[in-house]
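As you look at this complex, bear in mind that one protein chain is not there, while each of the others sits in place.
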Amino acid sequence: MQKEIILRNPELICASGNAGQTCTALYNGISAVVPGPSFGAAVPHAPFHDTTLRSLDNITKALNFMPPADQSSLLFIYACAKGDLSALESYYHGNKDSHLEDALLETQAKRLPSLLGIKPKKTVVISSACASGAVAVDFAREQLMTGAFSDVVIFGYDVLCEFVVKGFNCLNALSSEPAKPFDKSRNGLTLGDGAAAAHLTLDIPKNGDIIICGCGTSNDANHRTGPSRTGEGLLRAIQSALTDSRLTPSDIGAVKCHGTATNYNDAMEAKALYSCFGDNIPPAISLKGAIGHMSGAGSLVEIILASSFLKKGLLPPTIGYTELGVDEPVKISGSVQEIDKKPMLCLAAGFGGQNAAVIIREQL
Amino acid sequence: MTKSIYCSGFGAIYSEGIFSKLTEKHWDDTQNDPESIRRDQVIDSPMPTFGKLNLPDKLAYCVSALALAGNQDCGGDRSGICIAVPYGSLTTDMFFMESVLCGLPGPAYFSATLPSSTIADIAINNKFKGPDRIFSGGDTPVSDSIQASFNLIQADKADTVLFLSVWAIDLKNRTRLSDAGLVPNSAFGALFSSRQSSVSSLKCSLDIRNNASLSDTRSEYDFCIRLTDALRKGNRAVIPFSHDTPENYFEIT
Partner (left out) sequence: MEKLIEELKDKLITSLKLSDVTPADIDPDAPLIGGGLGLDSIDTLEILVILQKDYGVTVPDVNAGKKVFGSVRTLAQYITDNKVSE
């Protein structure tokens, strides 16, 4: 049997809790979005139950990640948009003992391996805005397929803080109500806390293993923060992932959207999906109305959750959604949807025109 | 089958001056740091948006203009960017925090507070719509970025990749950091392609035998300078990534 890229021991923590708790909440239509204020902004948000988890030391302990047994050829990837900004904020709020260097992802990446219980041969930091986790999966797949490394651990971490909340707020990007992905009355993001860790390796799959079939990335080359209006960049990422997986659109059984609930993103994403699937867009979901937009870490958290949905053969409802607000027939639903045990497409997009598509399947 | 890879352009902006395949300029007497680079030193036509670029984005944009100079047939779906930006957007993050403390958070600053913002204008203005890799730290982001450039071409995900490496912290902000270990403001770039677009394109290869990282940001900066020297000369050369790992090298063949 052929070797595949297998996702092992994924762990995540978001506003709804760990993977199991989050799935339970999602299937029951329970949102983790709570009213604000959030760092001075009058907007709802999706914080960790325990906000002391907003530290690399605490979150890595809480994740309970099982490191790979064999670490002789291990690559570690830290994937995030902004990571831990506490030292930056602390410095600017008058604590001159804070070291600004601690706000560098590079500095955080040096501390993380021992916090996660790993001794990698090499550490890489990938920061592609809100697509970071997905791009890291693409990069990991390349490294494993070429044999550069035999194991990869990816860790993602992006949390609510003054910098991020006030930043998105001054871009007018935050909704005053919980986010409503693809909905007619959607009007912006709801931010959330998120962290995840996963082990990827090239091995002969066992039944039930989640396999990374292929990935694709692209750049919209349109605007610093807004996506291309036509969705052509995301479409190319999807097509690249299909090619990488040796699949066609009809092989895809479900779509985990990026679905940020901004006017432009969801409209763009719908166009990309329609261009790819035509009138046969598979059942689709966005998680951001339930657990918030977790920036770069979010794309890894959501891939892990997608793998759980795939194993169950059911997509949870898209919380926050009631009425379709895009022109294309995207199969978003406010109810649970059954999905075929076919490969699943996971999408992510980010500032700087970043688009990423990751296709996963379950070994049956 | 392994594709041949060619370098059809390069750029370097650092203490010694401003270099590309086509030009060589030295700093004016009034310029004491690459931070002061002017639009007219790298780009011929007026560019109203130039002044908006924060330092990491500005240096990346300038060095990309140098590397792309004289190369018409790139851009599009099959052109990507791989960038090493070890300091991320920290310098812009600092300006954004100042604006937050003033009570009026600055949208322009915030939109530039991501390492991926550094390549946004390059992608937009040159229509580079292919895959990107942004290495914002790690053990060897420069080596990772060059490897990623080659890998994307070998894996047929791109035909052309613009490799960039940028170290950028505004002088004003350096005083707030422990300046001792900071690499000087600088940017380096090279345009790699599976096509030999002109006779002056240099055939290159990479040999990475030792995946463990035995490098640091200062030695990666030194590598970029040695790479620039070699590309300027255009002759056959073997450029190890660091003295500790001579088995990992970039070669002009």
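For clarity, chains are labelled A and B in written order, and residue numbers in each chain start from 1.
One rule holds for everything that comes next: contacts are C-beta pairs under 8 Å (C-beta built on N, C-alpha and C of every residue); 3 or more make two chains touch, one makes a residue touch a chain.
What you see is a predicted model; the values in this text were computed from it and never measured.
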{"item": "Candidates B:K3, B:K25 or B:K52 - the one touching the absent chain", "value": "B:K52"}
{"item": "Residue in contact with the excluded chain [from B:R39, B:R78 or B:K157]", "value": "B:R39"}
{"item": "Residue of A:N95, A:N172, A:N280 or A:T322 in touch with the missing chain, whole complex considered", "value": "A:N172"}
{"item": "Touch list for subunit A against the chain that is not drawn", "value": "170-172, 223-226"}
{"item": "Missing-partner contacts on subunit B, residue numbers", "value": "39, 46-52, 104, 106-108, 111"}
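Assume only the chains that are shown with their structure count from here on.
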{"item": "Distance between the centres, which are taken as Cα means, of subunit B and subunit A, whole angstrom", "value": "27"}
{"item": "Of all residues in subunit A, those that touch subunit B in their complex", "value": "73, 75, 78, 81-82, 85, 88-89, 91-93, 99-101, 103-107, 109, 121-129, 135, 138-139, 142, 146, 148-149, 162-163, 166-171, 216-225, 233, 236, 240, 350-354"}
{"item": "Residue ranges of subunit B in contact with subunit A within the complex", "value": "77, 80-81, 86-88, 90, 93-94, 96-98, 100-101, 105-107, 110-121, 123-124, 126-141, 144, 148, 151, 155, 157, 176-178, 208, 211-213, 217"}
